[in-house]
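Complex shown without one protein chain; remaining protein chains in place.
Should a chain be cited, it is by its letter among A, B and C, assigned in written order, with residues numbered from 1 in that chain.
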Amino acid sequence: MDLDLVIRNGCVVTASDIWPSSEIGIKDGKIVVVGSNLAVKDGVEEIDAAGAFITPGGIDTHVHLSQIYEASVSNLNKTQLTNGVIPNLENYTGELYETGTRSAIAGGTTTVITFASQMKGDDSLVPVIEQYHMLADGNSYCDYAFHVIVSNPSETVLKHDLQMMVEKYGITSIKIYMTYKALKLRDYEILDVMHTARKLGIVTMVHAENADVIDWMTEHLEQKGMTAPYHHGTSRPPIVEAEATNRAIVLSELMDTPILLVHISGGQATRIIREAQTRLLPVYGETCPQYLFLLADSMKKEGFEGAKAVCSPPLREDKADQDALWTGINNGTFTTLSSDHAPSNYNHPKGKQLGLTHGGGPQGKFKHIPNGVPGVETRVPLLFTGGILSGRISPRKFVEVTSSNPAKLYGLTNKGTIAPGFDADLVIWYPQKDFKPFNLTNEMLNHAIDYTPYEGMEFKNWPRYTIIRGKVCSRDLQNSTSPLKSVTIYGIKSGSD
Amino acid sequence: MDLDLVIRNGCVVTASDIWPSSEIGIKDGKIVVVGSNLAVKDGVEEIDAAGAFITPGGIDTHVHLSQIYEASVSNLNKTQLTNGVIPNLENYTGELYETGTRSAIAGGTTTVITFASQMKGDDSLVPVIEQYHMLADGNSYCDYAFHVIVSNPSETVLKHDLQMMVEKYGITSIKIYMTYKALKLRDYEILDVMHTARKLGIVTMVHAENADVIDWMTEHLEQKGMTAPYHHGTSRPPIVEAEATNRAIVLSELMDTPILLVHISGGQATRIIREAQTRLLPVYGETCPQYLFLLADSMKKEGFEGAKAVCSPPLREDKADQDALWTGINNGTFTTLSSDHAPSNYNHPKGKQLGLTHGGGPQGKFKHIPNGVPGVETRVPLLFTGGILSGRISPRKFVEVTSSNPAKLYGLTNKGTIAPGFDADLVIWYPQKDFKPFNLTNEMLNHAIDYTPYEGMEFKNWPRYTIIRGKVCSRDLQNSTSPLKSVTIYGIKSGSD
Amino acid sequence: MDLDLVIRNGCVVTASDIWPSSEIGIKDGKIVVVGSNLAVKDGVEEIDAAGAFITPGGIDTHVHLSQIYEASVSNLNKTQLTNGVIPNLENYTGELYETGTRSAIAGGTTTVITFASQMKGDDSLVPVIEQYHMLADGNSYCDYAFHVIVSNPSETVLKHDLQMMVEKYGITSIKIYMTYKALKLRDYEILDVMHTARKLGIVTMVHAENADVIDWMTEHLEQKGMTAPYHHGTSRPPIVEAEATNRAIVLSELMDTPILLVHISGGQATRIIREAQTRLLPVYGETCPQYLFLLADSMKKEGFEGAKAVCSPPLREDKADQDALWTGINNGTFTTLSSDHAPSNYNHPKGKQLGLTHGGGPQGKFKHIPNGVPGVETRVPLLFTGGILSGRISPRKFVEVTSSNPAKLYGLTNKGTIAPGFDADLVIWYPQKDFKPFNLTNEMLNHAIDYTPYEGMEFKNWPRYTIIRGKVCSRDLQNSTSPLKSVTIYGIKSGSD
Partner (left out) sequence: MDLDLVIRNGCVVTASDIWPSSEIGIKDGKIVVVGSNLAVKDGVEEIDAAGAFITPGGIDTHVHLSQIYEASVSNLNKTQLTNGVIPNLENYTGELYETGTRSAIAGGTTTVITFASQMKGDDSLVPVIEQYHMLADGNSYCDYAFHVIVSNPSETVLKHDLQMMVEKYGITSIKIYMTYKALKLRDYEILDVMHTARKLGIVTMVHAENADVIDWMTEHLEQKGMTAPYHHGTSRPPIVEAEATNRAIVLSELMDTPILLVHISGGQATRIIREAQTRLLPVYGETCPQYLFLLADSMKKEGFEGAKAVCSPPLREDKADQDALWTGINNGTFTTLSSDHAPSNYNHPKGKQLGLTHGGGPQGKFKHIPNGVPGVETRVPLLFTGGILSGRISPRKFVEVTSSNPAKLYGLTNKGTIAPGFDADLVIWYPQKDFKPFNLTNEMLNHAIDYTPYEGMEFKNWPRYTIIRGKVCSRDLQNSTSPLKSVTIYGIKSGSD
């Protein structure tokens, strides 16, 4: 056969099946054949995957790159409007496309869906989408696509732009917020958005937390001097997420349109989602590694260190919440596992330090700390080590939540599985018996962020080869001199999907 | 014994017990003795209650009298501030204290709790309370008390007035709205109110419907020309009540303060309240006769007639909702049965006709129809006929929800039961075997409203004597020439409790 | 007034009301008047209850007296048939009527419902009932009534005896067992019994534990040498009770007849009962002080001491089960609180020692330990101290579960409350401020049993006067030389109700 690359002897895992010792033949970026004893011409590259799992490339559907966003009032009237000029990238907090997508690849993710974020000051979505294309194009090493964050559902947006978003830009998912002053929509606006979403047949992602409760709690905590990073969690207990989750489901039931509840962190919200799914409402759930592997004590570290673990919803106090999430992954409540990679540097005046500079005292004010943690690179390996190898989930469930379900939910019809005709996006793992466990340090990672919340955690495998559309983009990181670092990029940068 | 009045041979019913053939001795407005063979001096009035039930006087804790309230934007900045001058009573829609309390008595209710309603334009509650005292004082035939509606939780209200309300005016319950533009509070404001309520140890009543959903639905129904009275119900299906009920419970759980969900109309909300009670949250439920005895088809009558049945929450489509309410009464979910007497005349330019004059066409616009139905006089007899006599509830349950629980919930410590030391507020019913069933017409009623939603309904008993603090205020209505009409008032008008 | 006894100044508590400072007038064993300033003739006894609660006399509806019952196979064919001769009382394990009813009175209980227990070898119930009347008549100091235990639902029983039981003997409740070889019925037999119960309008009490699971677990524990008293609990975890509870409810739902689940011990069963009550099935629940105040560690004491705490269902491991029971009392899941006084002496060859003599080693075999703990005397005071005074329940709830609900459920129409016409069965407590807390020792108690599981527990009040049908049967125990001991009996022994 006329192939570009053949992978032999691997154990192929899909969401429903495991094929021991199969071969994959790749041509022009596609999987063209899966079988055994594939005859190839001379000179075709071959990879021997003996003793190792081959999984579909990770699809991370919740990644913030090159994003200006703060929860502060001062941003309320900001706009993306740039007349085609990319703004000074120094003004962007967090991670840009170049570093973010390299980081993704090193961690076994081959496609990221990032956010094109409308500002409250923007009447239209079009310049937003255009600008994010400018930011991503030519700067991305893996495949990427967009969700559009709608923070101002103006008449222009509802009557015109959302349809154009689908038809011209091929974007079929939007995200809305029920909290954050700069982003949140009232229930009325949510209904408007969902109503339009139903007409267009697109998915609405919802960040569900009750904004009023958070504001009230934050102010009363401040009055009592409880402003240390740890109290970020106090200000938004699990019931705050559960209430908003219930409300979002009610609104979507009224509008009869599918929603995904993003980054679910607590058992109560998990049970509410499950109950809706039992009734067959088109309600989907997403959770993230930080909620599966970390607890609120991460925010309790000395001085201001806890700020590194401040994200929303917050890490939870109670191990029972963590257990509920694992249960929810296994019983199908959670459709996807995403990273919510929304990082800010710790030692940067516009990063986590904002909580100190706007605050005061050794522990600052949590309300000024930019929310979010980095995780695009660690998501897939964390679930491999802490999920499959710890016996908490099966390999098929791993593929389902890291790749297949994300592809299905967001319409990436040629991604998310290993089968003829699909994109040759693959991760080949190390043979388990050969892998030398190691403890992660931030230096090993390829993101542009100065810390990882998983510092010191032991990993028992890591993606050996990450292949995107047939190109081996990262290989043998553990055997390189600087472990995990230096993603090798073959060929050109990838495009949007 | 030295008594003013003795009632003999009745079957006394309390919330927990039935005492066959007991005697009640009354002196100075109090029950002073309960027993048998009470010896009395000559000339003491005696009532023979042989073959009849004696129940504690009805306590109706949800009665709107002399109230200016419209859901229209134009009222947003209205104020109660009157500098001690009672405004022109013609400006008040609905029922005044004089007719409302006479109507209550004729229907076996001896105490009403009415609303002193702050307007959004009022910074303070004090003039509101003062004015409602002026409206009620000297104009009420039965005992009355106040809840205060808080529609503007200003700093004055939160820091000062609510405490004064409790300490100076002895009012220990407030009501808040989650819908109606002129009244509704945001979740943040609700937390402020509940936080203060907890500190003061008072009860918060909540009208729970999601305002945004109602507004959205109403506008979209208008766009489709669906504006007839019947579509009032379409605009706020049961899930709208259920969502807000859940949210109110979450907010009260966070603030750890008791709430009463008023006028619950649907099975979903009922189940949510039950679930909270199972966990022992201090969550109470109220339902009303209109939801137990009427369905949405009442809004479907020809022309504009359906407007007579427009109230909020609306009458429900599904008999299953009605059944759920009866179940909820029996399993204890509902603490109280109140009338939500909130009437507007039908043939009055400021009454239900507003829906036609502001609307157009033969069926008008439901959003301009003043919400509410009359019911203070029919509440107790409806539950006697449709509850006890139909076998749906026991006599003890009847007493519990119409009198005892209301007294306990709102701290009327000397009312709500038949026992020594308590106020002699009593209803003596007709001996069942002697009562001639009749079909109700509005002419028989004593309210000032030109219709009753129960027109034509058959009643199989009616309060024969209504006794307030030992005075027989209404007697033998069925045997009077004009059936049920003409409440006989003995002695002076009653005071607030 | 012509009275025999007047009680003044007490705070009367009923299931629904509290009447501060009331007077109770008693004549011929009945309450004839309740009021204030009751004028009486000279020489009438007066009790001053100033500062103290007066509650209806306790009704303990689950008391085993003069009962032969062992869970051993050897009893399978035993019979009660005695041809009118009372068998040698030495053959009865546990407590006889004389001591048991004195003990009840000392603890504020004025009526006990005891069990007339059919043996598998008995075809008929009549000799059973006759014999238990012989055992009780003339030997009881408080009022008593009977439930009949049906362990052989023969055709005689179903077609004839149960009807006779109701019509001739006035017994309106039966008890069945789902476990214990000597007593248990198959589901088929349970349906037969419930079918007859529905026709007769009587209540069926159910001991709900899955017999097969217990047998299986017991045998497998024995194989592993796990036979110490503590493993009695291991052999029947909460799910065993929950399964049988669910099954009993299903059977009663099919037969449409009321059941009471006796001595519920776990949270799972509690939730199942609650769910049935939510649907208005006539399902009632009973719990007992041992499950509210003790945990499984009581079975873990050194040597064989744990045998003292062996009862069925067993004391539970998990404090969460205990909390669920308290919650169930407060939310109404539990209709009654009974003692399940089913005691065996510890140091008696036919008592708890059976577990040692039939067993072997220092810890014996739990399966030979007679099940049950004493508690008829401590039931009411435990709930007063540990319920009311600890703030876990209200005084009204106390009256409801210890007296009013038991009377209503079993048709004791002239008992269970304080009202004119009702039996003068009363408990007058000590004024709280005067009571000197003490630690209980078994010597203080009036039962015939050589231990109490509450040894050493602190009590903060105790019934000062226990009055049965107007007779003061026990008075001022705390001020007697031998604390709590020596019930003073006025007048003759009481009869069955």
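Quick note on the criterion: contacts are C-beta pairs under 8 Å (C-beta built on N, C-alpha and C of every residue); 3 or more make two chains touch, one makes a residue touch a chain.
Quantities reported herein were computed from a predicted structural model and do not represent experimental measurements.
In the full assembly, the chain not pictured is in contact with A, C, by the touch criterion defined above. Contact with the chain not shown here comes from a single listed residue; of A:V32, A:M255 or A:M457, that residue is A:V32.
Annotation: of C:T111, C:N152, C:N210 or C:S474, C:N210 touches the absent chain (contact as defined above). Considering the whole complex, the residue from A:N331, A:T357, A:S390 or A:N479 that touches the absent chain is A:N331. Of the candidate positions A:S66, A:S404 or A:N461, contact with the unshown chain belongs to A:S404. Of the residues in chain A, those that touch the hidden partner chain are 1, 12, 14-17, 19-23, 25, 32-39, 274, 277-280, 327, 330-332, 400, 404, 417, 419-422. Touch with the hidden chain on the side of chain C covers residues 186-188, 190-192, 195, 210-213, 215-216, 237, 239-240, 242-243, 246-247, 250-251, 253-254.
FYI, only the chains that are shown with their structure count from here on.
Chain contacts in this assembly form an open path, with each chain touching only its neighbours along a single line. Here B is the chain whose Cα centre lies closest to the centre of all protein Cα atoms. Of all chains, the one whose mean C-alpha position sits at the greatest distance from that of chain C is A. The distance from the centre of chain A to the centre of chain B, with each centre set as the mean of the Cα atoms, comes to 52 Å. Multi-chain contact residues of chain C, defined as those touching 2 or more other chains: none present.
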